[in-house]
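Handing you a structure now.
Just one protein chain is left out here, and the rest sit where they should.
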């Protein structure tokens, strides 16, 4: 009934992110596009490790006699989320300093280096 | 003129991604899982924690967590260094 719908949702995320990177000119919209691509890749990592009808890999008060989901992709996704936070914080800070120096946020007008 | 070329390239790339997403293996049946079966069997007796994901992140693969803590620290140092010239 579900088929391959989670993988199609991941492709829609990444496609929307690449569309925003290619066709928009404002710096804040470019930062939103980078954030969308990163979240799509994190969703893809989690949906790779799913078993049908299984529960979360935790032993505290779990219903007995059931199989568990693969725990390794969830551990790798934790690291990837934190790296996404670092990237977004730095790109927003650089956008604020560009606005202070040039007076505008349009990427077609910040091409010349000014002293 | 440039926008039309970008638009055609984006549509071709997007259709490749959609076709490969529909033809992937079925959702919910991983093929290779020996390492994760070992982790689920032996994590409680070797580390003593009930949470298998936490024992992977901090005990079996603790070196990746060290790298991630360093990346977070470097990002904070970068943000503070960018706003250094602001007098207040």
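Letters A and B name the chains as they come in the text, with residue numbers starting at 1 for each one.
As a convention for this text, contacts are C-beta pairs under 8 Å (C-beta built on N, C-alpha and C of every residue); 3 or more make two chains touch, one makes a residue touch a chain.
To be clear about the criterion, contacts and distances are computed from a predicted model.
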| item | value |
| --- | --- |
| Hidden chain of the complex, named as in its UniProt record, picked from "TonB-dependent receptor", "Probable septum site-determining protein MinC", "Multiple sugar transport system ATP-binding protein" or "Sodium:proton antiporter" | "Sodium:proton antiporter" |
| Contacting the left-out chain in the complete assembly, out of A:9, A:34 or A:58 | A:58 |
| Positions on chain B contacted by the hidden chain, ascending | 44-51, 53-55, 57-59, 62-63, 65-66, 69-70, 72-73, 75-76, 79-80, 83, 86, 88 |
| On chain A, residues whose C-beta touches the chain left out of the figure | 56, 58-64, 78, 81-82, 89, 92-93, 96, 99-100, 103 |
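Convention: only the chains that are shown with their structure count from here on.
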| item | value |
| --- | --- |
| Length of the line joining the C-alpha centres of chain A and chain B, rounded to whole Å | 9 |
| Residue numbers on chain A that touch chain B, as the complex places them | 2-8, 10-11, 14-15, 18-19, 22-23, 47-52, 57-60, 68, 70-72, 74-76, 78-79, 82-83, 85-87, 89-90, 93-94, 97 |
| In the complex with chain A, residue positions of chain B that touch it | 3, 6, 10, 13-14, 17-18, 21-22, 24, 26-30, 33, 35-36, 39-40, 44, 50-53, 56-57, 61, 64-65, 67-68, 71-72, 74-75, 78-79, 82-83 |
